[in-house]
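I'd like to ask you about the structure that follows.
With one protein chain removed, the remaining protein chains of the complex are shown where they sit.
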Amino acid sequence: MYPANFKYVRAGSVAEALSLISSEDDAKFLAGGHSLLPAMKLRLAEPSTLIDIGRIGDLRGISYGSGDEQDCIGSLTTHATIASSKLACALSEAANGIGDPQVRNRGTIGGNIAHADPSSDLPTVLTALEASIRVEGPGGARNIEAGDFFTGLFETKLEDNELITLISVPREGSGTSSAYAKLFNPASRYAVVGACASVTLDGGTITQARVAVGGLTPMAIRCKGVEAALEGSTADAIKGASSNVVSDVGDDILEDVHASAEFRLGVIPVFVARALQSACDRASG
Amino acid sequence: MPRFVGKSFKRVEDPRFLQGKGSYVSNLQRPGMAYVAILRSPHAHAKIVSIDASAAEALDGVVAVFKGQDLIDGGVGQLPCGWVVPELKLPERWPVIPDVVKHVGDAVAVVVADSPYIAEDALDLIEVDYEPLPVSLGARATTEYRAPQLHEGIPNNTAYTWALGDEPAMRKAFAEAGHVVTLDLVNQRLIPNAMEPRACMAEWHSTMEEMTVWTTSQNPHPIRLLLSAYTLGIPENKLRVISPDVGGGFGSKIFHYPEEVIVPWVARAINRPAKWVSTRSEAFMTDSQGRDHVTNVKMAMQKDGVITGLHVQTWADQGAYLSTFAPLIPTALSITLFSGLYKIPGIWGEMKGTLTNTVPVDAYRGAGRPEASYLLERVVELGAKKMGMDPIAFRRLNLIPAEDFPYQTPVAFQYDSGNYQGLFDKLEELSDYNQLREEQKAKRAKGKLWGVGVAGCIEASGPAPSALAGSLGSAVGLWESGTVRVHPTGKVTALTGSHSHGQGHETTFAQIVAEELNIDLEDVEVVHGDTGRIPFGMGTYGSRSAAVGGSALVRSAERVREKMIKIAAHQMESRPEDVYFDDETRNIKVRGATDEGMAFGEVALAAYTAHDLPPDLEPGLDETAFFDPSNFTFPNSAHLAVVSIDRETGEITLEKYVGVDDVGKVINPLIVDGQLVGGVAQGVGQALWEHGIYGEDGQLLTGSMMDYAMPRADHFPHIKTGRIETPSPTNPLGVKGAGEMGTIAGTVTIANAVMDALAPLGVDHVEMPFTAEKIWQTIQSHSDS
Partner (left out) sequence: MGVNVTMNINGKTHSVEIAEPRMLLVDFIREEIGLTGTNIGCDTTQCGACTVHMDGMAVKSCTVLAVQADGSDVATIEGVANDGVLNPMQQAFWDEHGLQCGFCTPGMIMAATKLVEGNPDISDEEIRHGLEGNICRCTGYQNIVKAVKVAAQAA
């Protein structure tokens, strides 16, 4: 299987990348290529031009904040780097479950979220963690909250001529932690359903809970009903609160050859509860 | 004492694979080679109204585009079926479809180009106007009234019917039964997915009018025969077929495929070497698939649990056409095994081979025997449950006693040898069975879903003799050839008609020959997979290679040995009966003599110099034997699995697996264990993950490894193996097949373990594969009971 032909250009900087995307017809950015190249090999995507941003050093790597500052992840940072990082627990945990080691060595966080696959793990995690996504375009830069960034099945707020440059995630201070739990699709390793929870504990009381789910909906969804039922309670409330996920996710539940909507909806409370429990254990530990 | 046979030797073929030097067909190149790509039907059933290839033909780098009629006009024949049961209705099958496509993936046009990239671009430029036709699916549903018809002259999409056994004895058993258990089940469609995708390369030598074809086949000689006699028409003596290193087959590379016709036809048409390499996506829609049986089974027992009768009705989905050996699989390789390890007087099996708008179905590792074991061991499990007996105790009650061998079943086969009680003795010991049941009690008391499953399975391997195969429908003989060629320097080439595509013949067969000739392993080179070098051969499938191919080499080595003894006796002025191969010195000596005797190489040289041979003895040292065994061999097994089920999500964890097998004498334990463990993994794959699912429109919904779950390393615990040995009397090595037993036993062992885990919920049966969703749904629907 071979991609259809294309024009290949390499961008040395973000500015050059943005200038190229404006001047080339039907162009796409190429980062690690682990979402785009498989689609191109199957000829599901046939861009006329590929702008290779893979060598823009500024976009690669993690810079850890201090105090209240956020941790900043360059969009070209690979899943492998994130998996072995000191970023929020859920993020490294989820990154470690993406694909396989070779995929994690090439796949990037920016490429992953730009692709916005509903079964992908990172959108769920970033939504729960209230990450902020910085995108740059011809008109300048803007920050988009992860909860707003994903707008539908393979759809985001990213414009065709914009580039994701940075993802900022809150640091987990004392008493705060997070976790990600998913049901693996045994073939693809994507999430049939996935749940991410971030909690802050104060002497056993959950003072803040952030929960998001993915895999069963066209895009990651924040679960306010679950969160509301937890805040002010203890970990004992997890099981009851997790069942609220069913109303949080609404009616648009995905169904495919791997799982029915009924099953996805049936097991998502289990994974929400597991993520919450694990996050609470870590936050108190 | 044997020096080689029965001992683990590292494989001599491995260094080349370990260093990336395997010569797989896709690695081969010929000067000036063109690349073939094939346009495939996106429809499961459609009339081809027109094909416009002009844009593709105009593309720079495209050599030619051919359509179905071009090949027919150019003399290709239809793909034949090599197993013809009585009253078989054979569907028409052209290598490239000229009129009506019948499954997604049917070849519609052929592009030849200077590079594979251009060839694929050209496919996108061919415009085909299809008129879609209604689609017929489902092994049983396709036979129903009003189902769309696939082929003219094959009413009800039923290509054949077959039955075997003792119907009156079966009726009597049910009439007199104390208990009857029944089960409807589906043995789902599987995709073989050998890791090497198929490939074919061909070169036409125009001056000599000779063709060489390199193909990823398990049996190059039969492919040459079919190419010559049916599809390509090039005389066998002008046609050489080579299957070099082949990256796994599991049955899927037995068959004669359209591409093996297309590529050499193209090479001759353009007078340039040509190569086609399948993509994995093509493999999913063109490699023959496996299983897909819909079955109803009824078992009769006496009041005390003794099994007396079995009645089975099966609808076997054969796909859109009859692949090379398709009718063999559900008939002579399945119904014939319905007796299992048990003494059952009344067995009657009936089946229909049906046609649907799907990829053809043929042998896949186990081939008919996993289907037989699955239905039998599932219904036996239900029998044990009905009797309230421990599953092993129930089986022991019904096993064929060791003293009854050879044992004649009511379904044609005569089992060669076995000790079935001994299998279960060993299994109980290795798995600590009683302890497992105690552990289960404790776990169940805590509400855990934790199951212990067992199964006892039979296999018929090394189909034989040829006369019997012929009477059952085979168009070919099922013997094997072996040549032992001792060179003047004493080095030996062993030529076998068997083919190794992972089984390690280059090692095992060298062990056999070195043992017979009393020489070093390093002095034997095993050659396989080339019709230009090997006299003839039937290839490798049905776990036949050691029993049939290995035995042929034993016979030819014996002849070499006899001739060497005659030569040595003559030269040492002694009588042949006094000459022997001395184990200690490796020389050929005269009994009682004090001298060194003659070295192996000296005798070999003497055979070729021919200066001083016994009268009437021809020069040379090159013997060929064609071995046709008196019977199949019947490997047998008892396996056990432990699974736990996550009540909340339905996910299954395989915690423990133990397999005890009787594969007769073992030549190389390292290799045999490797075959058994690998086989188990494939069996487990069917039970837990693998499923070729077709949508209502005939599209394969699990058409890539993104959607079709291949077993991975982290899916398995350590698989423990044990063996007992009852030598087979049907071949000189005493071996039985070892390649398929793991797969045959693995699937139903897991199924029984999963049902045992679910038993507290009142669950009797769930269809495979046991995905998290299926188990979760089952738990949901049974949790209130």
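By written order: A and B. Residues from 1 in each chain.
Keep this in mind: a residue touches a chain if its C-beta (ideal position, glycine included) is under 8 Å from a C-beta of that chain, and two chains touch if they have at least 3 such contacts.
Predicted model, so just to flag it, every value in this text is computed and none were measured.
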| item | value |
| --- | --- |
| Residue among B:Ser41, B:Thr215, B:Thr496 or B:Gln682 that touches the chain left out of view | B:Gln682 |
| Option touching the unshown chain, where B:Arg30, B:Arg280, B:Lys448 or B:Lys491 are the choices | B:Arg280 |
| From B:Gly248, B:Pro576, B:Gly601 or B:Pro729, residue that would touch the chain that is not displayed | B:Gly248 |
| Contact set of subunit A toward the excluded chain (per top definition) | 1-8, 10, 30, 33-34, 37-38, 41-42, 50, 52, 54, 80, 99-103, 105-106, 187-189 |
| On subunit B, residues whose C-beta touches the chain left out of the figure | 10-11, 13-22, 24, 26-27, 115, 117, 193-197, 245-248, 250, 277, 279-281, 501-504, 670-671, 673-675, 677-682, 704-706, 710-714, 716, 718-719, 742 |
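To be clear about the criterion, only the chains that are shown with their structure count from here on.
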| item | value |
| --- | --- |
| Distance from the mean Cα position of subunit B to that of subunit A, given in whole angstrom | 44 |
| Subunit A-facing residues of subunit B, complex | 116-117, 120-121, 124, 279, 281, 648-651, 688-689, 693, 701-702, 705-710, 712, 715, 771-773, 776-777, 780 |
| Subunit A to subunit B touching residues, read off their complex | 1-2, 4-5, 42-43, 183, 185-188, 192, 257-260, 262-263, 266-267, 270-271 |
